[in-house]
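Some notes on the structure that comes next.
One protein chain omitted, others in place.
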Amino acid sequence: MSSIADAVQILRVKGLKVTFHTYAGDVKALDGVELAVRKGEILGLVGESGCGKSVTSLSIVGLLPPNAKVDDGEVLLGETNLLGMSKEGLRKVRLSDIAMVFQDPMTYLNPVLTVGSQIQEVLEQEPDIFVPLMAKSMLEDAQTQEGALPKMKLEEMAATGRAGRKDRRTLARAYVLKMLREVRLPEPERIFKLYPFELSGGMRQRAMIAMALVRRPKLLIADEMTTALDVTVQAQILQLLKELRTEIDASVLLITHDLGVVAEVCDRVAVMYAGNVVEVADAEDLFADPLHPYTQGLLASVPRVDSEVRERPSISGSVPNLIYPPSGCRFHPRCPKAFEKCPQTKPLLIEPKPGHLVACLLFEK
Amino acid sequence: MSQPTDGKQGEADYGRRADIRHILSQMRQNPIVLAGAVISAISVLVALFSWVFIGPSYWIQLDPPLKLCWNNAVIDWHIQNAITSCGSTVFPLGTDNYGRGLLQMILISIPVDLQIAFEVVASAVVIGTVLGGVAAYLGGVVDEVILRVTDIFLAVPGILLAIVLMVILGRTIPILTISVLITWWPFYVRLARSQVLSEKEKLYVERLRATGVGGSRILFRHIIPNTIYPVLVQATLDIGAVILTVSALMFIGLTPDPKYPELGNLAKQGIQYIFTAPWLIVFPGLTLLIISVGFNLLGDGIRDVFDPRLRR
Partner (left out) sequence: MTAMADEILRIEGLVKWYPKKSGFYPRKVSNLQAVDGVSLSVKKGETLGVVGESGCGKTTLARTVMRLTEPTKGSIVFEGTDIAKLRGRKLRPFRRRMQMVFQDPYASLDPRQNVRSAIMEPIRIHRVAKSSQEAQMMAADLIEEVGLNPDHLSRFPHEFSGGQRQRIALAIALAVSPEFMVLDEPTSSLDVSVQAQTLSLLRRLQRDRSLTYMFISHNLAVIREVCDRVAVMYLGRVVEVAPTSVLFNNPKHPYTVALLSSIPVPDPSKRKELVPLAGDVPSPVDIPAGCRFRARCAFSTSKCADVSPQLVQVEKDHWVECLYDIDFMAKTKSELSA
């Protein structure tokens, strides 16, 4: 249990404020989001619809729609602030540093290209970066030579990053096949030539994961990755994620509304409500001892397969309209423990227990 | 410190007021649409009230003195001279070849054109929506039969059919209206049918069936009102198109009377004097242009304002 300041942080979101301008009014979607992803961890970002978790992830990679405006805050990847970056700079970041996997692969994969060629397409950009990356990866794996390229050539590519077009193609293809195998797709050669609609949901999601991981990103953002999948297929994907952790050196920001998924795979968890992060803790600590009233209410109300309880308490009221958000603490209208200060002061994240952060006035002295 | 809020302030923000605000903001953003709306509104107003001021039998002139004005045969565009040199009555646009004031003639032609256009479009919408809706909802044999009949009518070239019908049955306005209608309604059958086909797959239709609501009620009280917007857009656009078609037919000679107050007919008379008194064809033509463009823009505007919102 170490506090935030100790571990190496891959990504740090500070005070992020985002507003959407719609014809109905200004939606204050994010109200000062504070988040940090440490190197090598799987951080779960959990919340209901409208809490801002997807907006946060889109803000990080610069994919917000045109009517969204970032009012304040920083998104630090290492030392660089992604919010100030040019379009070209962000594109490079999305290419080699941060990769995203979305909820519905059918809408995010190009339906007229085969799976393999889509992934290969990614690798054919920025040869200076990718050629050495691919070559090194192929060299590491003695088995995956596939008669593709001789060792000497690979070493030369790894060192200089230069290669003829034909060689680059062959290398990329072999590398993609290797990735398809890594995501445990059966018969990678056959899958390579298939179109997205010819694959099942689970296989498509694996293909998306492969597309994300081919570039060996520092951070993988999985936005509701398993929400659209059947539960048995979801189990396969979660298992895959756990197995890949040791093989791939990436940190993961796992966004979901499913508390079971979070408990199953995440090291640490951040809970969001109405545009704010309200609690952050190690997974065991969050589920065993939730501090924020929203987290407590959520955990108490969610149905569980392993429990015989049949009448559960529910959080009163409903998610607020963010065009007119509640003042002070945005949860106060629904909070069973609210007191006079709550509508007046916005609580900030503090650390009442080591490694466990809460944004609640109950914990402020 | 500002007043504490509890998040309930947004509750009044839905409903009619927000919709009207949205429409107005769209109009502000798109002045062309606004222009279309204004032109169409003016046309309709003129159509409704011009006969009050000018008199419905103005166009029947018996042996009038030929005037033509706007200064003799030589073109001289001083309006003051026209007024003074054309006698005591006011002819701001001069007179036509029958001695009637051109402006007055245009003003009483507009209601004629608009009336025919509204009749054709309204009938086409009703016939097309009913047939198309029933075809789509019932499917099977009914659908096939209606589709084939529609295809036959679609294949008939409109202007030729109008010519043939009017030559055989007589050159009257009702026959003209009907012959234009005959070639117009198939489009609406197709449009309504495709709309209903996709709408009837929606979940609320299934829910209504589960509730026990009967087929015709579902079709006419639920499906059709939900699919009416594209039809309305098309209808508005078509008003302009029908006016042009009717004018074209009159222009080639299918009029009940050479003196009939109708824009195409005026143009037909005016074209004989195109070199000596070009205003006789320019002004009716310009009026035609403005009115049809106006309804066109209005139709486009309705589509822009309403369609994206429907996807809400």
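Letters A and B mark the chains as written, and numbering starts fresh at 1 in each.
Rule of thumb we're sticking to: contacts are C-beta pairs under 8 Å (C-beta built on N, C-alpha and C of every residue); 3 or more make two chains touch, one makes a residue touch a chain.
Everything numeric in this text was worked out from a predicted model, so none of it was measured.
K.L.:
Which of these touches the unseen chain: A:Gly15, A:Gly40 or A:Gly260?
P.N.:
Of these options, the touching residue for the absent chain is A:Gly260.
K.L.:
Given that one chain is not shown, which residue among A:Pro188, A:Gly202 or A:Gly275 touches it?
P.N.:
Once the missing chain is taken into account, the touching residue is A:Gly202.
K.L.:
Which of A:Leu58, A:Val122, A:Leu194 or A:Val319 touches the chain that is not shown?
P.N.:
Once the missing chain is taken into account, the touching residue is A:Val319.
K.L.:
Could you tell me which of A:Val55, A:Leu298, A:Leu322 or A:Cys342 touches the chain that is not displayed?
P.N.:
Touches the omitted chain: A:Leu298.
K.L.:
Need a quick check: the contact residues on subunit B for the chain that isn't drawn.
P.N.:
14-15, 202-204, 206-214, 217, 222, 225-226, 312
K.L.:
Touching residues of subunit A against the unshown chain: what are they?
P.N.:
Listed in rising order, the touching residues are 48-50, 200-203, 230-236, 238-239, 257-265, 283-284, 287-288, 297-299, 301-315, 318-319.
Everything that follows uses one rule, which is that only the chains that are shown with their structure count from here on.
K.L.:
Could you tell me the distance, in whole angstrom, between the mean C-alpha positions of subunit A and subunit B?
P.N.:
Whole-Å distance between the two chain centres: 54.
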